[in-house]
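As you look at this complex, bear in mind that one protein chain is not there, while each of the others sits in place.
Each chain carries a letter (A and B) given by its place in the written order, and its residues are counted from 1.
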Amino acid sequence: MATQAPTAGPPERHLAGSRSRRSRETAIGRFFLAAALVSIAITAFIVLTVAEQAVEFLLAIDPGQLVADGWFPRRGMFDIATLVIGTLVVTVIAMVIAGPIGLLSAIYLAEYASPRVRGVVKPVLEVLAGIPSVVLGFFALTFINPTIIQALVPGAKGFNFAAAAVAVGVLTIPLIASVSEDAMRAVPAPLREASYGLGARRVTTATRVVVPAAISGIVAAMVLGISRAIGETMVVAIAAGASGGSLRSLDPFEPGQTMTAAMASLATGSDQVVGDNAAFQSLFFVGLLLFAMTLLLNVIGDTFVRRVRQSY
Amino acid sequence: MTLAHPRRIAAIILGATFAVAACGGSATPEPSGVPGPGVPDIEIPTGVSGSLSVSGSSTVEPISAAVAEFLAESNPDFSYAVEGPGTGDGFARFCAGETDISDASRAIRAAEAQICADNGIEFAELRIAYDGLSVLTSVDNDAIACLSFADIYALVGPESQGFGSWADAATIASELGSQTTLPDADLTITGPGEESGTFDSFVELVIAPIAEERGQDETTRPDYTSSANDNVIVEGITGSPTSFGWVGLAFAEENADVVKEIAISAEPNGECVEPSAGTVSDGSYPISRPLFIYVNTAKAAENPAVAAYVDFYLAEGTIAAVLERVPYVNLPAEELEATRTAWEAR
Partner (left out) sequence: MTIPSVTSVAVQRSLARQGRDWPGLVFALLLLGAMLLTLVILVILIVDQLTRGLPVFQERGVDFLTSGLSSDPAKAGVAQGIVGSLVIGLLVAILCFPLGILTAVYLEEYAGDNWITRFISINIRNLAGVPSIVYGLLGLTVFVALFGILGFPNNGRNILAGALTLTALILPIVIITSAEALRSVPLSLREGGYGAGATRWQVVRQLVLPAARPGILTGTILALARALGETAPLLLAGAVLGTFSTSGSVQDVLTGPYTVLPMTVYDWSRRPQDEFRELTSAAIIVLLVLTLFFNALAIFLRNRYQKQW
């Protein structure tokens, strides 16, 4: 976060003024550092508390319980693959929707739209980004599922992954659109001008010049979108149904659970909020996995973003 | 400073928040002026103050919540919280001393009572109503009108994991003596999960006796869509023409137009009884269970709100008034009297 360019700063020591002025400045500086360290403290707390309970969980159960027919925590069946597959199904469907729509919207905003259109569309995207996930979950349950999913796939159940995944995709569109658009706008004008100067059409410039130039930022946008989709809880909790437990299955038109929804259902069931039984502790185990997954994805995404910055 | 200056906006927002919080904070459920259909024609005590926390069964939750609301309407100093995470979870909190009263749709288990004892929690077990368990299928399912416990065991018992069709259960059903024809149709099951007292009651009344005889685990098969959300269960039932599921009678009655309640006979090939408030009340419907509240006697002694609440709960007419709104079944008069005696004797 500190800028790479030369920073301004107070001049040499002999110009820095009286001792009291200097010591006050140092004190203020240390105060700011203390504030910054709070963020480290938060991470430390998260990792420590979650890891502690997760480890207790792993020690308490028999490793064989981690592979079972499904995730039924209160029966001692902790098939983690069920939840991971559930998360994957929802994420893939969500990205299939959000990736193209988000990217195409971004290209439109960056390359085609007049300032007036941008002035209308950008706020719309921001409003969409601001919609709470419970609202989208309820919308998925009461509208997306009956009107879209069940119309296309008559055998689909009243609660299923597909409806939730579509809503998660809708939630993710603004994120992908805005990060991709930022990446494309960061492409220097001369690159575009050269392309137009040679007589290329807008579509050629957009797809052959700007998008490849901005590809790191676009990949970062996709990675961030995946991370968001993985972390989405309430939409799946409301619209995908199975809260007591679910069988391992790839069928998106059946009810099911993702990692986040499983955590939410353990939380609302709140089986022994201050207890140490395995069903409740599995909550922390899943949480730790989730934390690790999104951490990994964010590191990958950040690497791409930094590559964009260094190109210019 | 224009109106849009950031500082002014912040000040306006802050002021508005304080104003709303100050006057909105006294948000006890406001009666809408005229006594609506929900306000009972019974005497509500006044002068009750203190706070109360109730947790446990989502089946009993509507009853406890309604009683609390009635009481709060006449007692502004009475505050409460009623939640419904599930019978088992409610007991866990209760025996950890976190709640004053635990709602339950089954009796407390020995293991749970032991935890309470270990933590020095003494309680009074008070039976307050009856509820039936409805076994459901789709309204389009004409093939099934009546099932016996044997059939149900064969369909959802511990030995039935992997059965995808009703006909798969035919072997076990006939082993148990049933002659019901189980069609060769998709068997999609939706029901409550293990956090729910409804699940426990179902297992205890229907599955466990047969499971014990056959030396099996006293539980259901795990491969069904389990949810604490009754909407999910009802949706699951309506989603397939040959579905199977079970919910509390009250919730089934709420959705009677979209689900079909199956008549049940306890014995194989026995007399089939339709579930209804009447058949639960006279005991002819075989899947019915009592509903309880468990009260922490120590907290009742030191917190006047708890004692006043339970007194009001058990007072003449209170439960009956609530049950006009929520279709559970009233206790016969002698049993209610017995509950009162148990409470007085705590």
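One rule holds in what follows: contacts are C-beta pairs under 8 Å (C-beta built on N, C-alpha and C of every residue); 3 or more make two chains touch, one makes a residue touch a chain.
Here the structure is a predicted model, which means the values were calculated and not measured.
Although it is not drawn, the missing chain touches A, B when the whole complex is taken into account. Only one residue in the set B:98, B:168 or B:204 touches the chain that does not appear here, and it is B:98. Listed residues A:63, A:115 or A:130: the one in touch with the omitted chain is A:130.
Residue B:230 is the one among B:131, B:159, B:194 or B:230 that touches the chain missing from this view.
Of A:73, A:86 or A:231, it is A:231 that touches the chain left out of the display.
Against the chain not displayed here, subunit B makes contact via residues 4, 6, 9, 14, 17-18, 20-21, 24-32, 36-38, 51, 53, 55, 61-62, 65-66, 68-69, 72, 76-85, 98, 229-231, 234, 251, 254-255, 325. Panel shows subunit A; residues 1-3, 5, 7-11, 15-17, 21, 24-25, 28-29, 31-33, 35-40, 42-43, 45-46, 49-50, 53, 100-101, 104-105, 107-109, 112, 121, 123-128, 130-139, 141-143, 170, 173-174, 177, 191, 194-195, 198-204, 206-209, 212-213, 224, 227, 230-234, 237-238, 260, 263-264, 267-268, 273-274, 283-284, 287, 290-291, 294-295, 297-299, 301-302, 311 of it touch the chain omitted from the view.
FYI, only the chains that are shown with their structure count from here on.
Chain centres here are Cα means. That of subunit A falls 37 Å from that of subunit B.
Remark: subunit B residues 85-86, 88-89, 92-93, 96, 98, 161, 192-196, 219, 222-223, 225-229, 232, 235-236, 238-240 touch subunit A in the complex.
On the subunit A side of its complex with subunit B, the touching residues are 69-70, 72, 74-75, 77, 156-159, 241-247, 254-255, 265, 268-275.
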